[in-house]
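Moving on to chain A:
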Amino acid sequence: MIENSFNRRDFLKVLGWGGTAVALSACGNTSIQDGVETVVSYVELPEYAIPGISVYFNSTCAQCDAGCNITGRLREGRVLKLEGNASSDLNHGKMCGLGQAGVQAHYNPDRVREPLLRNGDKGEAIAWDKALGLINEKLAGVKGEEIAFLTGGVSGHVKVLLNNYLEALGTKNHYSYEAVSPSVVRAANKKAYGVEMPRLRIDKAKVIVSFGADFLGAWVSPVHFAQQYAKFRKANENGRGVLVQIESKMTLTGANADRWIPIRPGTEGIFALGVVNALGSAGLALPADIAAVSKSYDAERVTKDTGVSGEQVTKLAALLKERSPSLVIAGSAAEGYAHGSQNAAAIALLNRVLGNVGKTIEAPASVPFPQVTVSTGNRSAVQALNDSMTNGKVKVLFSLGANPVFTAPSALKFKENLSKVPFKVVFANFLDETALEADLVLPLDSALEDWGTSVPEYMGEASQLNITQPLMEKLHPNTRGMGDILLSLLKQRREKEYKDYEDFYSYLRSAIVKNKSALGGNGEDDDTFWTAALSTGMVHFTSAANSLSAKSSAAGLVLPPPAEEDSAYPLHLIPQVTASMRDGRNANQPWLQESPDPLTTIVWDSWVELHPKTAAKLGIVEGDIVEVTSRSGSIKAQAYLFPGIHPDAVSVPLGYGHVALGRWAKGVGANAFGILDQVVDKETGELALNETRVKISKTGKRVFIVKDEGAVGGSQAGVKIAVRASTDEVELSGEV
Partner candidate 1 sequence: MSVSNMLENWSKFRHMHPVDDKPHEEYKWAMSIDLDACSGCNACSVACYAENNLPVVGKQKFDAGQQMHWMRIERYWDDDGREFPDQGAQFLPMLCQQCEAAPCETVCPVGATNHTADGLNSQVYNRCIGSRYCSANCPFKVRYFNWYDYPTTDNVWPAEMTQQLNPDVTVRGKGVMEKCTFCVQRLERAKNNARTEGRLVHDGEVQTACQQACPTGAITFGNLVEPESKIARQWAHQQVELAARDKQAKDEQEGGSDLRGYRIFEELRAYPSVMYLERVRESAI
Partner candidate 2 sequence: MSQHHILALFNNFDEAEAAVAELRASTIKGFSFDDLIMKSPIEHPEVESVLGERSANVQWFTLFGALFGGITAFTLIAGSQGNFFAQLKGGKPIIPIPADLVLTYEMFILGGVYITVLGFLICAGLPARRSKLYSSNVSEDQVGLLVKVEASAAATIKSIFTKHQALEIQEEAGK
C-alpha cells in the first residue's frame, strides 16, 4: 500500500527541492496553503515571540507528583522543550524522561478540545456556559453528602478552591486517589518518625539498604533522589556509598545496587528483623523492645523464610555496623502485602537501631499553610468511593486527575458501579477510560497553559510553593484551567465572596501577594514580588523546621510467616511501576512508549517477567504469549525471561493496556491493574499491590518481542563495552 498519494507535483518537488523541501515541510506552521494555519504578522509581535530567539519561562512539572521545577524553552511563542529549573532545590536543573515528555501531553492531538455532553454513546460539544449551568442544575436538590469529588493528589490554590467549593456544596466527600502512591510507607513513617515523608539524606549515607524502594526510577521524587545518589556514589569525604537493594523483582534502583538480594516475596520484614538480630550478635546494643522482637530471627530462620543466605545477612550487618551513618528505606516491596504495615515497621526498626534517625533521616521542611499542602492520594479512597457508589449514595460525582475505571482492581467492579451515579462530571485533558463513562467532560488546559500552584509532598532543602504558569498561548481556545472552572463553579454558589476575582490568575496573584511576608517577600512591593516569583517559578515558605519523633516501640510487632504455597496459583504477581508508565496516565506520550524500559528494553507493549528457571519449568521461552491468571481475572502478554526476579514471582508492568486515551495508548499492552486481587493491608486498608497470586499458562502463540537489546540479550560477548570493576581494583580518590 502506498501511504501517500504520489502525484506529479510531489514528484517534481522531490526532484527539485530534495531534502530542503522535505525538511521545511515539517517545520510546523508553514503549510499556509492548506488553510489550516494562520499567518502571524511579525510587525505586531506577540509578547516574547522574538523570531529566532529562545525565551525561557519557569513553571512546574505536572507529569508526576514530585513537582519538579521546570524551565520551558520557547521559540516564536511555542514550547519546544522542558528543561529542569536550575535554581530549584528539588531537581537542580535536571529532568527525567517522564517530565520531558510533558510537551507531548501539551501538543497531543488527542486532547479534548470542547466540553462534551453525553448523548447516547457520543459526546456532543456544548458551550462552557451551558456546561457550567448544567452542573448547577444537576446539583440542585442533591444533598451535600450525595456529592463526591474524586481527585488525584491535589495541592496549592486549586486545592483551596476545591475545598471551598466542597464546603459550598456542603459535602466532605473528597476522595483523593492515587493508584500507586507509597501510602503504607507514609503511614509507617508517621508511626516511626512522626512525619509521613521524612527527608532521606541519601547523599549523607555511607550505606543504603533499600527494601524495594525504586528511588531512582519511580518512587516519590526520583530526580531529586538521583542527584543525591550521584553525590552518594562519589568517593567524597564519606567514601563511595554502598547500595544494597532487597526486593523480589529488580527495579531500576536494584539494577544500580552494589548488591541486589532477591528475596521471597513478602518476607522483607523477616529479613529486616534478621539483620537487626545479626547486628545484635555483631555487638550492636539493641533497645530491649527491639531485641525482644528480633531475637528469634536468627540466620537459619531468615534463610529458611526469605531464601537469602545467612552469610549475606551477616555480611550486610557487618557492613552496616562498620559504616555509619546508613539509611534504610522501605519501598513498595515492603508495603505491597497484607502485612505491609508490619513489614514497613520492621524495616523502620533498622533505622532506629542503626541510629540513622536524625542523621540520614531528617525532618522535612514544614509548610505554614496546611490548606495548600498536598492531599496525598491513596488507594483506599477508591474503595470508599466505590462502596458509596454501590449503595447508591453518590448522585453527582466530579472527577479530576484520576482514572479509576482503568486503575481500580476489577474486583471492585468500579465501572459498573460508576454507572449507578446519575451525573458524572470529569475534568480531563484526554478521553481516558473514566472520561468515557462521564456524562459531562470538561476540557482542561494542559499543564503548560494553565495557572496554578502546588506544594510537592517531598521537599528538597527548603519548603516551597511551586508556581505553574502558562508557557504559551492556549493551543485550543475552548479549554479552561481547573482553577478557572472551580472559580466559576464557586461563583455560582458564593458570588459575593469571589466577584472580585475576574479569573483564577487574579485570585492566585492576590492570594500569594497577600501572604508575601510568609513567602520571603517581606518589604517588597507587590509587583516586584510577584514578578520575581513568576520568574523563578517558585516561592519559598519561611517556616519553622519540623521535627522528628522517634518514639515508636517495637512492642506488638508481629510478622506473619512467609506466604504458604498455593498450588492453584503458585506465583506471586509483582506489578511493577516503571519510571515512564507509572499508573498509565502518561501512556499516550509517544516518547515514553518508545523509550525502552531500562531493564528489559521492551517498547510499545507490556510483558511478563519470568525467571529463566521458572520459565524452564513451565516450558516457556521468550516471546511466548502467556496468560497470567489470578483469582480476579487474566491478561495475556508476551513472556520475557529476566534473571532479576525471584523464581516465585512474575512481574507485569502497570500502565499499559488502555482501551482509550488516544492513538498512542489505546491497545498497547495489557492492563495489569485488572487482575489485582482485592487484598488490603490490614492496618491502613490500602490495596496490597503485591499480594495477588497468579498462575501462568501458555497460549501457544509466540511473537518476536519488540525491544532494543539485540538477540544476544545483553551479553557483551567478551568485548569490553560496559566495564565493571570492584572498589578494591580502582583508585577513586582524587577523581575530578
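The rule is short, and it goes like this: a residue touches a chain if its C-beta (ideal position, glycine included) is under 8 Å from a C-beta of that chain, and two chains touch if they have at least 3 such contacts; residues count from 1.
Selection criteria: all candidates are chains of the complex that A comes from, given by their letters.
In this text the structure is predicted, and so the values were computed from the model without any measurement.
Asker: Which candidate among 1 or 2 is in contact with chain A in the complex shown?
Answerer: For chain A, the touching partner among the candidates is 1.
Asker: Would you mind writing out the residues of chain A in touch with candidate 1 in their complex?
Answerer: 3-4, 18-23, 25-29, 75-76, 78-84, 91, 93-97, 100-101, 103-104, 107-109, 216-217, 222-223, 226-227, 229-230, 233-234, 240, 242, 244-245, 250, 252-262, 315-316, 319, 475, 579-580, 590-596, 598-599, 601, 603-605, 613, 643-644, 663-664, 668, 704, 706, 708-709, 713-718, 720-732, 734-736
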